[in-house]
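Written below as structure tokens is the structure these notes are about.
Missing here: one protein chain of the complex. Every other protein chain is in place.
Let's look at chain A:
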Amino acid sequence: MTLAVRTAAWWARLPSSRLPAAPLCLPPWLPAACGRPYSSSGKEKLDISTYPVESIRNFSIIAHVDHGKSTLADRLLEITGTIAKTDRNKQVLDKLQVERERGITVKAQSASLFYSHEGVNYLLNLIDTPGHVDFSYEVSRSLSACQGVILVVDANEGIQAQTVANFYLAFEAQLAIIPVINKIDLKNADPERVEKQIEKLFDIPIHECVRISAKQGTNVEKVLQKVIEKIPPPQCNTADPLKALVFDSTFDHYRGVIANIALFGGEIQKGHKIVSAHTKKRYEVNEVGILTPNEQPTHKLYAGQVGYLVAGMKEVTEAQIGDTLFLYKQPVEPLPGFKSAKPMVFAGMYPVDQTEYNNLKSALERLTLNDSSVTVHRDSSLALGAGWRLGFLGLLHMEVFNQRLEQEYNTSVILTAPTVPYKAVLSSAKLIKEYGKAEITIINPAQFPDKLSVSEYLEPTVLGTIVTPQEYIGKIIVLCQDRRAVQKDMLYIDEHRVMLKYLFPLNEIVVDFYDALKSLSSGYASFDYEDAGYQAADLIKMDILLNGNPVEELATIIHNDKAYATGKFLCERLKDAIPRQLFEIAIQAAIGKKIIARETLKAYRKNVVAKCYGGDITRRMKLLKRQAEGKKLMRKIGNVEVPRDAFIRVLKRQTDK
């Protein structure tokens, strides 16, 4: 999270807790010992030593998309006086433009809340998590700083695929789970049915569910009380040596890396010399504090607390997620590592114009500073010049990344067709020697080794969970079979809803599966997936040709069974996406030298404006100049000009026929 991205709207919306004496932000129950935490200097540090481990709760809210996670977070921030109560608090923790536009959370945020319950002052650390299947890795790393979760389920929609996935993440991490049924104010709300689903699927007794309306604030207080009662305080001791887990990091242009940390032991303050267990690098702490949700410096952070740290780290890679920090000369056993972010989707990214390479490079560097889950490898191609091959967590992640690049850095790029990480087991001794190993991972179709030198190709698979009203089961089963998926489980979670589990080849769901599922179920079915290893597959590389010249962006590795249909489909779509030109264009799909599909785009025969007299000229010239500008941005394949977004359009709108 860069400060640059904290938009004006964000500051305007929140009477910032860092600004002097914003009375609405003053938690009135702050103990006298901490004096005036938001003193007029605005820089004076908060003392949070008065919060012993027993009065700390670290928790997260997890939910299916749109079930009200961000709204509940807004209410919790309001009730605890962390932010002013106004009706403008919407998605307060979602700071990115793309998050607000799409109503999703991409980047985890944290906020420390002060709350008094039965005479005890509590420090509640809310660790917000991303809410999309692509970001399940980010969810897991946020959860590792928690002892419990609030599991929010929509009273109308009931349990959805992501609810299931999130539940298991929390369950496996052995966290306390507080089920909350949200949106009980809605007309069609059926909390009883949802409670039964929760009991059946998660084995949580009905009476443990809290019925709330986050929008109206109903019962939200009760949720806070449950957090205090049900979630155990962190198990750790300030007297122990420092042991801090890095669970997120952001980049600030002035101060460098800001690491979000959870203290599993000891304490930390300015001046401490610390060491990264992963890099062994040494740093001096410049600043520690809590997030409210803006940074609020404190004198110290103590065991069990969650906050941030600035220590002169220049790159986000120095504050790797899952890393453990300890005091210089007081090493500790590092905390068990996280799963490292594993990209599921790869795509080439190239500047539209090679002279933009350096600008794009610096934009990429800055953006990846905040999104360590994107992997970046330099890449170059004959057709596209110098660029990169990027790895993303999923297609949404890729779109979000691209959108941020455009919105925050004002750059435009060529993205190639997304591909998943295939593997090939090599049989050719020469190739094995060349690669230094027998099994290689292919993240770029250009590197697809020929069948003759391969004993077996492997493709990644995922275990997908689908939750749907029963009336769509038939169509969904057909869709899954069409995607080469194998059914693993089918369970009625109540009289009307079914949970299906399928083993999918990853490439079959990467681009458009979710959209297809949504459209055939009128939006009712939900989907989530988890990694399920590799399986053998009959793979081939398919090229798309325009007048005989391969379109590098569209080269794809696909399953042999899908080649003809996909080739035909891509050709048809491309025909619609490319404007007519001065000559005929043959659009072909080819496997090796064999053409498997063809479409023909006829030449323009007439394209000239009829009238161009005195009064028409200004308007005419404006249009022509815009077209000339547009022409400079076109991608040229042979002599064919293709609009920059044509390929993405071709790939994205793929709908099942």
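The criterion applied here is as follows: a residue touches a chain if its C-beta (ideal position, glycine included) is under 8 Å from a C-beta of that chain, and two chains touch if they have at least 3 such contacts; residues count from 1.
The rule is short, and it goes like this: contacts and distances are computed from a predicted model.
Trainee: Given the options "Phosphatidylinositol glycan anchor biosynthesis class U protein-like", "GATB amidotransferase", "N-acyl-aromatic-L-amino acid amidohydrolase" or "RSAD1 protein", which would UniProt use as the protein name of the unshown chain?
Mentor: Not shown, but named in UniProt as "RSAD1 protein".
Trainee: With the full complex in mind, choose from A:271, A:336 or A:614 the residue touching the hidden chain.
Mentor: A:614
Trainee: Contacts of chain A with the missing chain: which residues?
Mentor: Per the touch rule, chain A residues meeting the hidden chain are 580-583, 602, 604-615, 617-618, 620-621, 624-625, 627-628, 630-632, 639.
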